[in-house]
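The other protein chains are all here in position, but one chain of the complex has been omitted.
Chain naming follows the written order as A, B, C and D, and within any one chain the residues start at number 1.
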Amino acid sequence: MSNLWFLYLFFSALLIFIGIYCLLTMRNLIKLFIAVEIISKGVSLAIVATGAVKNSVLLAQSLAITYIVVEVSLVATALALIINIYKKNKSLDVRLLSKLKG
Amino acid sequence: MTATTLLWPIVFPAAAAIILFLIPSRIKVVREVLAVLSSLVVLYLGFSLFSQKNLSLVTDWLGMGINFDLRLYHFSSFILLALSGFLFLICLYSAVKMKDHPRVREYYGYVFLAAAFSNGAVLANNFILLVFFWEALLITTYALITLGLKPTSHRTAVKSLIIGGFCDFSMILGIGLLWASTGTLTMDKIHVEPHGLAAAAFILMMIGAIGKAGAMPFHTWIPDAALDAPVSFMAFMPASFEKLLGIYLLARITLDFFELKVGSTLAIILMIIGAATIVLAVFMALIQKDFKKLLSFHAVSQVGYMILGIGTAIPIGIAGGIFHMINHAMYKCGLFLSAGSVEHRTGTTELKKLGGLSREMPWTALGFTVCALAISGVWPLNGFVSKEMVFHGALETGYPIFAIAAWVGAIFTFASFLKAGHSVFFGARSTDVPKTKESEAPIVLPILILAALCITFGVYNKLPLQTFIQPILEGHVEAGEHLDFTAHALSLFNPVAAVSILCLIIALGIHLYGWNRSGKKAYLASEPIHQLPGLRKLYDLSEARFFDLYEQGVKLLQWLSKVLFRFIDRPIDYLYEKVVTAVGRTFTGILQKAHNGQYANYLAWTIGGLVVVIWIILQLLK
Amino acid sequence: MVIQILLLCGLIIFSGLAILFKDLLKAALSLAVASLFLGIIFFRLNAPYAGVFEISVVAGLITVLFILTIALTKKEGEVEEAKLAKVVFPLFFILFLIIDGLVMKSLLQKVPSLPSGPEAGTFGEVLWKQRTFDLVAQIGVIFAGVLAVLALFRKKEDDKDE
Amino acid sequence: MKVEVITLLTIFIPILGSLLVPLAGAISPKLRSFWSVLLGGITACLPLTLIPQALKGGEIIWSKSLALGLDFILVIDPLSIFMSIVSSFIGFLIIIYSLGYIHHEDNQNEYYLMVILFIGSMMGLVFSASLVFMYLFWEIIAIACWRLIGFYRQKDYILKADKAFLLTFGGAVVMLLGFIVIYEQTGTFNLVAMRGVAISGTAVLLILFGMFSKSATVPLHTWLPDAGVAPTTVTALLHAAVLVKIGVYAYARLFLYTFKIPDVWQQAIIIMAVLSSLIAAGAATVENDFKRILAYSTVSQIGYIFLGLSVATPTAISGSLLFILMHGLAKAGLFLCAGIVLHATHKRDIREMGGLIKTMPVTAISFLICAFSVIGLPPLGGFFSKLLVIMGTVQANQVWVAALALFTAVLTMFYLMRVFAMVFLGELKIAAPEKTPSMVGVVAILAVLSVLAGLFVSYPMKLVQMATTHISWWLK
Partner (left out) sequence: MVFSFIVIPLLVAAFLPIIGKFSKKLVPDVLTNAALAFLLFNSILLVKPIFNQGTIVQNVNWFGEKVNLQVALDGFNLFMLFTISLVSLCISLFSIDYLEHYGHKANFYALLLVMIAGMNGLVLVPDLFSIYLFLEVAAVASYALVAFGLGYDELEASFKYLMLSVVASAFALLGITILFGMTGSLSFQAVAQGLQDLNARYVVGVCVAFFIMGFGLKAALVPFHAWLPDAHPSAPAPISAMLSGLLIKVSGVYALFRIIYSVIGMTPVLSQVLMALGTISMVVAALLALGQKDVKRMLAYSSISQVGYIVLGLALGTPLGIAGGLFHLFNHAVAKGLLFLNSGSIQHITGTRNLDELGGLGKRVPITAGTNLVGALSIAGVPPLAGFWSKLIIVIALIQAKQFGYALVAILASILTLWYYLLIQRKAFFGKISEKWLHIKEAPFWMSAANVILALICIFVGIFFTPVFKTWISPAAEALAKGIQQVLMWGI
């Protein structure tokens, strides 16, 4: 039973890895946020899978749904930010966002 | 008379000092009269206390065995009497000589304060009290020298202060050692063998004593002061008061506090200092071209006899030393006063400008002559007696070299006084100074009194020797040893005296030779010696103050200070100001560079941090 | 089980594509497809409500938001990505795959867990009764999101100093 | 009134009263001056009423318990009474002097606030018998000093103020660490309860950082010469009377009265003290800035005080305590003389001065008297203190140390006379008259007090004796 858990965890780790890889190497703001979405997919996969494996799928479902709500909120905020940045910067390059340093 | 009378010699002059200081400068005659009267009172006190042997006054002062402890006994009463006598003479003399001095107000104040401190020092029976009065004299000395009002006066004053300070601090250290080893500070309870630390204490205290007396190498301010300070000061402090005090203490150190053995290392050290002082100072005196400066070197040179005498640790030597002290005080005071008298009338003391004043100033000349002969040790004056005693003492120790040195000193002493007297009072009348006349009575009188005393003490040497000196030595000699020094003191007919007389004759020869060689100019009579090939260089160096320990010491101090400042203080400051800041800034700079604002960079730290934390936790859990 | 693994592989592949596509629109669509896969996986894990939410909200709403943003930033939104990043991605991916696999394999049977009995009640009961606080928090998050969007898109003329 | 009440009033009247200074200043400058002098006067008078208690000997403990055992404890014994009298009295004189010195500067509100707060905290420090509260008052004083050093607000002045603050704060926090190490060992901060406890070398080292930095002892001294940028009143207050004595007081209170320190450290402190004295004297000889010379001189004299306390013979301890008084009077006098000179000439370099004795005789004479006192010449007060310290040092078999100390005394004489000669003698370069009577008056009072303290030394000595026997209780 717990073997199955590790299978799902294996995949969710992969998703998180993909996301972090993207965050570390890519430059487009939207791409970066897509990476964040991938990470949160990994996390919600882990939540639901855990629930399913541990006989508490109802609880896990409610957690996952709540998490999705949070995600939406975050997406809205982040995309609003990105649009604002784009308005100021006329670019989506994350490397330009380095005025604050030191 | 109660014990509190002992306070009078201290309190009265101090009060007089304050009153004299408070009298406004405008009021003229009152001050002088008051000063002379006060000094008379002090003299009276001196006499009346002299008649009262053995008084003592002890009250609590600072605790820890530091009491306000005064003790009068034969030795201190003798010195007290001498001090008050000189104070009176000086006041009398100053009444005329100093009356137009712009800071005369301060002058009397300092003089009486010095008298008060000196009396206190003599009466003190507690070391701390002694140091209190002893060191306080530095301030009055300092202040009196600055009254010379020359541009260099202050420099000389500081010189005297620092040299005196050095000596006194040495004495303090010595007293500390003595206190630590004996556990008491009461002077009449201390009598130790000078071994180990006690020997160090002896030497340190001795430095204090001979420093006050003005022996080599602590003498160098005296010749400077001769030119920079008022001449009455010279008669007052270096000539009389300081000699009395210094030798008084030296005698007490060697007689009372420590057990000085004949021929012991410490005794020899003392004798070496004495002999060196005699010879070196007299050679300096010989070539001087200024009356006062010449006298001042003699003031140093004569100290040598006293130290030599005491250093012999033989009763006759000690007695000679002490006797020489009082004698020297008299004639040197007289000499300075006569130099002052000359200066008073002619306005100069340069030998070159003076000459043939004996006709215009006969009394001064007379006084000078007597005193000069006394200092040169001419029979039957007091100087002869005391010197003979010292010679005897020195010979008895078994180190004739010291006697020889003393004789050499005698030769050149006489030679230099021949030169001085010859060029000031005798010989051709100088054209550099206008015609003048004898000084006023208050100036001449002290000189004559002193001259008379010189004769009296010489001819009737029994009187001082038995009244003053013998009681001091009683109890310090082994039973059966005779204390009657008069027996051979004034005898012309013994080998020692013969050598002394021979010395005088040599001196006369030297002077005449020099006088002839230098074209009958008396003030150049010492030139042949001055110009001797080896000596010339040494003289030049010493004129350039090369041998002046003070000047060299100051250079050393300055050098040391620079080293301390540059190599310790500044680096420490540099450490705080620069190094710490620079280290801080370096780290800050590196860290700030790392915060480059790139998101990927920050995320990498975060993820890296996570990995490291996981790794560490797993490692720690193992 | 095989289907489940295939679905998971699909999820990974489309997620990977989402970051590899140069065109943002394609990337967003790949993400949506990945969400779809995830939704199906949820469904198959007995979590139908979560699946529905995933498909409707994430694959639907969020994708719409993405596309909207992409549209708004299309004009100058092109960013030159580092070439190397895409080239070495498979390398790192495989590396991580191996590590991940080894770690998970080593964890097999090692991690203890409490036995758990069957769950009681319905989804609604669980959500409303057990997780009431979460609901409150959800309201908070929604408030926060809405207010954030309002704040970020507020009208300029109201700003005095801007 | 009960002794405890008087003590509490001594501490809190100035501290709380100082907070009202800006208020008074807002109403009128006259009121502010009056209020400040009043506070200073009260603070100076209250400890005097404790003298009978001091002469009675023994100690009175008052405490208020607080959380975590960080109790507020006061100890009223001869040592604290003596220190409080000395500091508050000199503080009072300085307030009076300030009336003339500071009256046309900006920020006077802050000035008086800080000075009075300083004095009040000093009282608090002196009476505290709790390590924590000692530290607390210690740092309040540091804050006050920091503001006062930067009083003139010039850029580099403030740098110096910061330097002083950082160095003393740094030293103090390290000291605090030492306190806590002791706390860890004994479980209390109460000094009275800890009497006779032997502490480790580590604790001693840590605490020494604090003492040395506050008392400006080499190698933590360099802030003090730099702090000379402060108004002269402040430097007098800081250097002479009060601030630098804090470390010394702490030494007496902690390492003599309370703890037993390892012998190695005692020896080390002796050597550090005498070297500090020597190095600073050397620096004073080289410097040309009037106030810096005096500041180095302070560092040098503090070395003596430390020396006396660290050799720990009764003679030396009483010498050190007397030194606190005598040096306070004399050095305050010197600084205030310097203040008059600087105020009048607007120069700091002594090479640019000269001949001022002609235009300011009272100042010059006062300077000379105070200088003699610092040098240690009788009949001035400084003589006794230095003498006793040296004697005590010799008694403790530290002959070489004593010799070095005496050598330093010669150096002291040398540089102080140099200053006097360069400033007051020679050719008159800037003819500047003496200033207001309140300034010259205070200087003259200090000079006269130096003389009187020497002539009537037995009176303060009684108090000092009581304090000495009290703190060296372990000798019995």
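Please note the rule applied: contacts are C-beta pairs under 8 Å (C-beta built on N, C-alpha and C of every residue); 3 or more make two chains touch, one makes a residue touch a chain.
Note that the structure is predicted; figures quoted are calculated from it, not measured.
Colleague: For the chain that was dropped from the view, give me its touching partners among the shown chains.
Modeller: A, B, C, D
Colleague: Which is it among D:135, D:223 or D:306 that touches the chain not included here?
Modeller: D:135
Colleague: Among A:18, A:58 or A:78, which residue is in contact with the omitted chain in the full complex?
Modeller: Missing-chain contact among the listed residues: A:78.
Colleague: In the complete complex, which positions of chain B touch the hidden chain?
Modeller: 584-585, 587-589, 591-592, 595, 597, 599, 601-603, 605-610, 613-614, 616-618, 620-621
Colleague: Suppose we count only contacts with the excluded chain; which residues of chain D make the list?
Modeller: Contacting residues on chain D, toward the hidden partner: 66-68, 70, 106-107, 132, 135-136, 139-140, 142-143, 147, 150, 153-155, 158-159, 161-162, 165-166, 169-170, 173-174, 176-177, 180-181, 183-184.
Colleague: Take the complete complex as the reference. Which residues in chain A touch the chain that isn't displayed?
Modeller: 5, 12, 16, 19-20, 23, 29, 32-33, 36, 39-40, 42-43, 46-47, 50, 53-56, 59, 63, 66-67, 70, 73-74, 77-78, 81-82, 84-85, 88-89, 97-100, 102
The rule we apply is simple: only the chains that are shown with their structure count from here on.
Colleague: If you average all the Cα positions, which chain's own average lands nearest?
Modeller: D
Colleague: Compute the distance, rounded to whole Å, between the mean C-alpha positions of chain A and chain C.
Modeller: Those two chain centres are 5 Å apart.
Colleague: Distance from the CA centroid of chain B to that of chain D, rounded to the nearest Å?
Modeller: 37
Colleague: Using mean CA coordinates as chain centres, what's the chain A-chain D distance in Å?
Modeller: 65
Colleague: Tell me the shape of the graph of touching chains, choosing from line, ring, star, complete and other.
Modeller: line
Colleague: Check the chains against each other and report every pair that touches.
Modeller: A-B, A-C, B-D
Colleague: Which bits of chain C are touching chain A when the two form their complex?
Modeller: Touching chain A from chain C are residues 5, 8, 11-12, 15-16, 18-19, 24, 27-28, 31, 34-35, 38, 41-42, 45-50, 53-54, 57-58, 61-62, 65-66, 68-70, 72-73, 76-77, 79-82, 84-85, 89, 92-93, 96-97, 100-101, 104-105, 107-109, 111, 113, 116-119, 121-123, 126-127, 130-131, 134, 137-138, 141-142, 144-146, 148-149, 152-153.
Colleague: Could you please specify the touching residues of chain D with respect to chain B in the complex?
Modeller: 163, 167, 218-219, 221-223, 278-287, 314-315, 318, 372, 375, 377-379, 383-384, 387-388, 390-391, 393-395, 397, 399, 402-403, 406-407, 409-411, 413-415, 417, 421, 425, 457-458, 461-462, 465
Colleague: Help me check something: in the complex, which residues belonging to chain A touch chain B?
Modeller: For this pair, the touching residues of chain A are 20, 23-25, 32, 94-95, 97-102.
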